[in-house]
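My structure is below; once you've seen it, I'll send some questions.
A protein chain is absent from this complex, but the other protein chains hold their places.
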Amino acid sequence: MSMKTIFVFTCFAALVLWPLSAGSYGIDLVTKIMIYAILALSLELAVGTTGLVCFGQAGFFGIGAYAAVLLSPQGEAAALWWLLPACVVAAGLYAMVVGALSLRTKGVYFIMVTLAFAQMAYYVVHDTSLGGGTDGIYLTMKPVLGDWLDLDKPLVMYAFTLLGLMLAFAFLSLLLRSPFGRALAGIRVNEQRMRATGFSTYPYKLAAFTLSGAMAGFAGFLFAVKDGFVNPELMSWHQSGAVLVMIILGGLGHLRGALIGAFAFALLQELFQNEAVFGAFAKHWHLGLGLTIIASVALLPRGLVGVLGQLRERLVGRPMRRGAAPIAEVRP
Amino acid sequence: MDLATFLIQCLNSLQYGLLLFLVASGLTLIFGIMGVINLAHGSFYMIGAYMAFALAPIVAATFGGGFFSTLLVGTVLAVLMGYLLEWAFFSFLYEREHLQQVLMTYGLILVFEELRSVLVGNEVHGVQVPAILSATLPLGEVMTYPVYRLFVSGVCLALAAGMWFVFTRTRLGMMIRAGSTNREMVQSLGIDIKFLYRVVFAAGVAIAVLAGMVAAPVSSVYPGMGNQMLIVCFVIVVIGGIGSIRGALLAALLIGAVDTFGKVLLPSAAGVLVYVLMALILLWRPDGFFKAA
Partner (left out) sequence: MMKMKRIALAVALLSLPLFAQAQSKVKVGLMLPYSGTFAALGAAIENGFRLYVAEQGGKLGGREVEFFKVDDESDPSKATDNVNKLIKRDNVDILVGTVHSGVAMAMARVAKDSGAVLIVPNAGADGVTGAMCAPNIFRSSFSNWQPGYAMGEVVAKKGHKKVVTITWKYAAGDESVRGFKEAFEKAGGQVVKELSLPFPNVEFQALLTEIAASKPDAVYTFFAGGGAVKFVKDYASAGLKKTIPLYGAGFLTDGTLEAQGADAEGLLTTLHYADSLGTPRDNAFRLSYAKSYKLQPDVYAVQGYDAAQMLGVGLAAVKGDLGKKAEFVSAIEKAKIDSPRGTFMLGKSHNPVQDIYLRQVTGKENKLAGIASKALADPGRGCKL
């Protein structure tokens, strides 16, 4: 078992044991972070693995969340077995449409078009009566699965989210080792060469983009169920930006980077807002956050995942093992 | 809508479009020439507006100047600020991938917003229109059109003409255009490309700051004004074609028209229309209207 696998297993073990020592706030907080970790994983598939820099991930996230609220019947709990797939499919469908149209563009144009589509979704829920406007809409009752799974209970929600995170991680791990995953990696590194060898890259990119959107929809579903409340800001470009920060902070090109990044970002925000540490300056916590983002991109090109490797290189001068530090290249 | 109202709306859309062009031109310049995505561009616009507010009393006290002196002082400060920023921060971004540039400049937005909050506070402010420009022109029986808005449009057009002239008719413009196409070749011809980039960046920043200062009397000065401007500017730059001043002008006028008439004819869709437009144009011409000018 490599260091990577041990690390991942330790993380999940810690998450399983966390509710034993944490209070209700701790469980709440970690559930939220795990939801963001799933969102980060979805973006990692698009950006880190396939090299498609999507600045509109929040759009798919929001669609999953809004679908959860809009499709739930009023006044009674929806059944999980159809609501969850419905939300995932809704987000996936939108991702497929967006992908089909955006993949014609490249580089920064691609980034902007994905942003545009997220903004479109944002304005539809923000300005029309479909989404309840700027104040958002509420989920009156949380979905259940028969008699034995009620997501209204925080501990059940925590376990469900943790299970979702583990499944998402496992799914992506297997996907990346499959021929499909290898093809995506090849596209990221050099798409022209892939095409030259006879690969039709477009269907692969579209599939990866759609999957990424669907997974983001799953995260959105969890978010809506946990909070019982959705709001257009879920789809804002600030949210898209935040997820990008998470995966770069964690380390692009690694699944565990998405996990680490989500946790690090959330904890950093808590730190900077903490009055005990920063006193009266805590209300200017955006400053600390901004500086940290800049510093981490500038000084940690491989993200937190690569920190150990960087330190080792500094001290020992030995180069990192090959498989551990790929860097996503955005094609011009 | 009768003819008179329609014409007035056209005037509105033209004026708004020209202001958008002014801010977006700085962005397309930096983006096109140096290939740097700068999300903090909206912050420069905000800095300009706050400068117009904060500098006015200082300029008045030091040498009794009015609005135009404040504009001059502000522009000079902006050039200096742009120069320093490029040297200290942005020059490190040229080698980086777009994603990293996006994130670093996103962090920069947060830093600028918070610095503004620490230095000037969070209140809303107004800037007085200078006395010579405070007249209004009657339009129809009910409405008048402020001369100051015509002045703003005039400034935008003058700057557009100036930029065109510099780019197409001067040596500096020639070097800049060459540098954007082939950096190494220009360097090997003995031209200091670093200095060139610094100049271009400072110019881009100064244009955005000037736009903020000039627009301050009509737009008022408040936190968050940079963010609204930013997204629209990016849409303009992308539609127009990155690095193309002509394209930015055309796109800005188009967006101005869509926004103005959209608000009147389809108010609930007004927000979406701009993005639908962008998506449609990019699907028709994936590289924008014009390639780099």
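Per-chain numbering from 1; labels A and B assigned in written order.
Operating definition for what follows: a residue touches a chain if its C-beta (ideal position, glycine included) is under 8 Å from a C-beta of that chain, and two chains touch if they have at least 3 such contacts.
Computed from a predicted model, the values in this text were never measured in an experiment.
S.K.: Given that one chain is not shown, which residue among B:Tyr148, B:Tyr197, B:Phe234 or B:Tyr275 touches it?
M.R.: That would be B:Tyr148, which touches the missing chain.
S.K.: Among B:Thr62, B:Asn122 or B:Ser188, which residue is in contact with the omitted chain in the full complex?
M.R.: Hidden-chain contact among the options goes to B:Asn122.
S.K.: Since one chain isn't shown, list which residues of subunit A touch it in the complete complex.
M.R.: Here the touching residues of subunit A are 23-25, 28-29, 32, 123, 126-127, 133-136, 138, 227-231, 233-234, 239, 273, 275, 283-286.
S.K.: Give me the subunit B residues in contact with the hidden chain, please.
M.R.: 1-2, 5, 8-9, 12-13, 15-16, 114, 117, 121-126, 128-129, 136, 138, 140-146, 148-149, 217-225, 228, 259-261, 263-264, 267-268, 270-271
Basically, only the chains that are shown with their structure count from here on.
S.K.: With chain centres taken as the means of their Cα atoms, state the distance from subunit A to subunit B in Å.
M.R.: Result: the chain centres lie 33 Å from each other.
S.K.: Across the complex, what residues on subunit B touch subunit A?
M.R.: 31, 37, 92, 97-100, 102-104, 106-111, 113-115, 117-118, 231, 234-235, 238, 242, 268-272, 275-276, 278-279, 282-283, 286-288
S.K.: Could you pull out which subunit A residues touch subunit B in their complex?
M.R.: Answer in residue numbers: 47, 53, 55, 101, 104-109, 111-113, 115-117, 119-120, 123-124, 126-128, 237, 241, 244-245, 248, 252, 284, 286-287, 289-294, 297-298, 328-330.
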